[in-house]
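Only a single protein chain was left out; the remaining protein chains are all shown in position.
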Amino acid sequence: MSDIRRYDPDVKLSDMVEFDGRLYLAGQIARDTAAGMKAQTADVLAQIDALLARGGSDKSKLLSAVCYVADMRLKAQMDEAWLAWVDKASPPARATVEARLGSAQELVEIQCIAAK
Amino acid sequence: MSDIRRYDPDVKLSDMVEFDGRLYLAGQIARDTAAGMKAQTADVLAQIDALLARGGSDKSKLLSAVCYVADMRLKAQMDEAWLAWVDKASPPARATVEARLGSAQELVEIQCIAAK
Partner (left out) sequence: MSDIRRYDPDVKLSDMVEFDGRLYLAGQIARDTAAGMKAQTADVLAQIDALLARGGSDKSKLLSAVCYVADMRLKAQMDEAWLAWVDKASPPARATVEARLGSAQELVEIQCIAAK
C-alpha cells in the first residue's frame, strides 16, 4: 500500500494529504479577508499553487475542485481571478455553489484534488 | 504515472477528468432551468450518463456523489428522479445538502466520481 503523507498537520486538519499519486487539499481561504472577492480568490489560488508545488505537482494536474462562494452575486469576480490563473489547456472538473463560510468576511473557499 | 485525460475542457473547467482509473465529473446542471426539480434532476442524470459513457464507464460504477439542491423542500422531487435512475444494486455513497447555485433558476447540481 502507498504511504500517506500529510503536509502541515495541526491538531485539527492537514493542509494537504498525499496518497497513491494524488494530493487532497484542505479548503483554502484567503489570508486577508478584508480584501474583495477577486483578491481573496487570487490569494486562495496562490496558496493552492504553493501547496501543489510542495507536493511536486502544479495546477496543470488538478483533477477536481469545489468552489464555495459566500454570495453567488460575486461569482463573476471569483471567475475573473480563476480565469487569470487556471491552466487553460488543463482545467479541472469544477463545481461552484453558494455557502456561508467560517466568518462573514470569508468570501470564497476552494477545495481540490490533484494528481502528483 | 497515469496520464490525465480531460473531456471538453474550455478555458474555465473540464466537464470530466480521467486519471488512474477514475473519472472526476464537473458539477452538472440542467440544460433547461425553466423545468421543475424532477425534470432538472433527470436531465442532470442524463448528462452524467453521457459523460460516463464517453469515459467507458456507467452509473453502476459510481463511487460517490454530492447533490446540491437549491431548496431542501424540493429534495423529495430530486430523489424521485434519482430513484428512477440509480443502479439499485450499485448506488454510490452520496451526500445531499442545500446550496444556492449559479442562478436562481438552477435547482440542482450533482458532482460525482466514478470508477472506469
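Going by the order they are written in, the chains are A and B; count residues from 1 in each one.
By definition in this document, a residue touches a chain if its C-beta (ideal position, glycine included) is under 8 Å from a C-beta of that chain, and two chains touch if they have at least 3 such contacts.
None of these values were measured; they are calculated from a predicted model.
Where chain A meets the chain that is not shown, the touching residues are 1-2, 4, 6, 9-17, 19-20, 24-27, 66, 68, 99-102, 109, 111, 113. The missing chain lies against chain B, touching residues 20-22, 61-66, 72, 75, 79, 82-83, 86, 88-99, 113, 115-116.
The working rule: only the chains that are shown with their structure count from here on.
Work out the mean CA point of chain A and of chain B, and you get 21 Å between them.
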